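Single-structure report; data block below.
As you look at this complex, bear in mind that one protein chain is not there, while each of the others sits in place.
Chain naming follows the written order as A and B, and within any one chain the residues start at number 1.
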Amino acid sequence: MIRYAYFPGCASESTALSTTLANEFVFGRIGVDLIEIKDWNCCGATSAHVLSEALGLALPARALARAEADWPELDVVTGCASCYARLKLTNHRVRQDGGTRYMVEKILGRPYAAKREVLNFLDVLSRDDVKANIEEALMRTFRGKLRVACYYGCLNIRPCEVTGAKDRENPVAMDEIARLAGAVPVDWGYKTECCGAAHQNDAALEARPLAGRILHNAKECGADVLLTACPMCQMNLEMRQAEYIRKNRDKAVGRQTFPLLDVVLPPPAGKTIPVLSITELLAIAMGAGGERLRMDAHHVPVGRVIADALRDDAETEVFL
Amino acid sequence: MTDHETLQSLLDKADVRQYDCYQCGKCSGGCPMADAMDFGPRGIMRCAQVGSLGRILGSSTIWLCTGCYACVDRCPHDVNVPALIEEARYEAARRGIGRHDSDVLNKVFVTNLKIFGRSHEMILAGLYNLLALKPAQDVAALPHMLAKGMIGIKPNVIEGNDELAEMMQRACDWDKLEEKK
Partner (left out) sequence: MSRIGVFVCHCGTNLASVVDVEKVAAAARELPGVSYAAEYKYMCSEPGQQMILDAIAEHGLKRIVIASCSPRMHETTFRKMLKKSGVNEYLLEIANIREQVSWVHTDSGVATEKAVDLVRMAVAKVAKDEPLKASSIPITKRALVVGGGIAGIQAALDIADAGHEVWLLEREPSIGGRMVMLDKTFPTLDCSACISTPKMVDMSAHPNIKLLTSCEVAAVRGYIGNFTVTIRQKAKYVNQDICTGCGNCEEKCPVKVKSDFNKGLSDRPAIYRLFPQAVPAKPVIDRAHCLKLTKDRCGLCEKVCPLGCIDYADEDREYDETFGAVVLATGYGLCDWTAMYDEYGAGRFADVIDGLAFERLVNASGPTEGHIVRPSDGAEPKTVVLVKCVGSRDPKKGKPWCSRACCMYAAKHAHQILEKIPGARVFVFYIDVRTPGKNYEEFYDQTRKDGAVYVRGRVSRIYKEGGRLICQGEDSLLGKQVRVAADLVVLETAMEPAAGARETAALFGASADANGWLQEAHPKLRPVETQAGGVFLAGTCQGPKDIPDTVAQASGAAAKAIGLLNKDEMETSPMIVAVDEAKCSGCGACVDICPFGALSLEILTAREGRWERAERFVCKVNAGLCQGCGACTVACRTGAIDLRGFRNVQILEEIDALWT
């Protein structure tokens, strides 16, 4: 049994409903035991570290210290890129710098040595033994009929000296996992570009175009579905999609300031693009039905595109 | 401290040397928020080079940075602009010249945390929209999320939320202590 201490993150209790169900389903099927950190707290992303450096480190450290005390032999895994970035950075800083460790332990009032690693779901799903388990657990595959754009998000990759990521601009870990399920990853240009989720509340006007460009490029590069590895990206790219499309069109028309230099993007087709998490894709391929996964919770309907890809499959009707 | 000394101390804390930057623009060229920023990361470095702390603290750039680190990753001289921006935000907050919307969001967020221990999105967005006078923001998605049970009224409260609130207080005190030093 492969075991990890698990930091679910706040989104798992609310907006990431279907992803959370898919996580449970997939990790159960592939023999990965995620042990929830007892009484975990919010990591503070994306506000705490903006207010105070000490607070930005102390919040993730509280959860990590609990994991370290309860299961000193387990690495910590989380499914959210924002949580991952904060947890990983805290772990890294405490490990690198004695002063930071002293401060964090003083504030926590308990020891924390950052002995274990912090990982994201992609790290876990990319393990060779886990990949073998995934292949075994597959009940049906998309047989090359579903073209997916894998969106990693910025914080699963950067800052590289903290995450240790090697493929900074064109990572392929998720592409390979999607390929296991028979999906076809497309070569596209926004794998690690920020979607602006952090500022969709306090600077909505400014941050909306970020997600718009990602969706636009995915469509232009021929993707049927956008795959995510973070519930924050997921919500941002999905919930506000109609708005982006409208904004993007305005923007495209409005951007004539430097006609020689700017690419005036063609007005987007106005068609939405479904957004799924990588675990949802795997869950479907492992036979989970749409109801069980609560696919109806998606803001952009996903049933049709999945059904089309699985058309000749016996269990297709579940999605229709 | 003069502004010049303050700027230098921010640069030192961020481990950024302003003279490393030769203004090639690779950072601003790739910054996802560049269109909305007044200076962009290259401009922030330029301000640092000419010693203009005031422009840095008053810029929209420091509040619009998403912290995606694309700039550092591509910088030929490894200039850590987000680290400088982070220090600049702390300094702006110390001087009480933050950006209104960011302030509101961050305060609502942290208060929310102190009470519940976890982020409650409905309360967070609701309170923010109210205080930032943006009543319609994201409201369109609300009926769907309520209907599907993705968000609810009842917050999740962690067991150790009293202890957590105390810890958060200690962290904020620590920062104030550092400041006095």
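Just so it is clear, contacts are C-beta pairs under 8 Å (C-beta built on N, C-alpha and C of every residue); 3 or more make two chains touch, one makes a residue touch a chain.
Bear in mind that the values here come from a model prediction, so they are computed numbers and not experimental data.
Asker: Out of B:C31, B:L53 or B:A88, which residue would touch the omitted chain in the full complex?
Answerer: Once the missing chain is taken into account, the touching residue is B:C31.
Asker: Touching the hidden chain in the complete assembly: which of A:E24, A:E220 or A:E243 does that?
Answerer: Going through A:E24, A:E220 or A:E243 one by one, A:E220 is the residue touching the chain not shown.
Asker: Tell me which residue among A:E36, A:D70, A:D129 or A:D187 touches the hidden chain in the full complex.
Answerer: The single option touching the absent chain is A:D187.
Asker: Identify the residues of subunit A touching the omitted chain, counting contacts across the whole complex.
Answerer: Missing-chain contacts on subunit A: residues 167-170, 187-190, 216-217, 220-221, 257-258, 260-263, 266.
Asker: Could you pull out which residues of subunit B are in touch with the chain that's been left out?
Answerer: Output for subunit B: 22-31, 34-35, 39-40, 42-43, 70, 74-78.
Quick note on the criterion: only the chains that are shown with their structure count from here on.
Asker: Using the touch definition from the top, list the residues of subunit A that touch subunit B in their complex.
Answerer: Those residues of subunit A that touch subunit B are 10-11, 13-15, 17, 39-42, 44, 46-55, 57-59, 62, 85, 103, 106-109, 154-155, 158-160, 168, 192-194, 196, 198-207, 209-210, 239-240, 242-243, 294, 296-297, 299.
Asker: Hey, which residues of subunit B end up touching subunit A in the complex?
Answerer: Residues in contact with subunit A: 32-33, 35-36, 63-64, 66-70, 72-73, 82, 86, 89-90, 93, 99, 101-102, 104-107, 109-110, 113, 117-122, 124-125, 128, 132, 134, 137-138, 140-141, 144-145, 148-152, 156, 158-160, 164, 167-168, 170-172, 174-175, 178.
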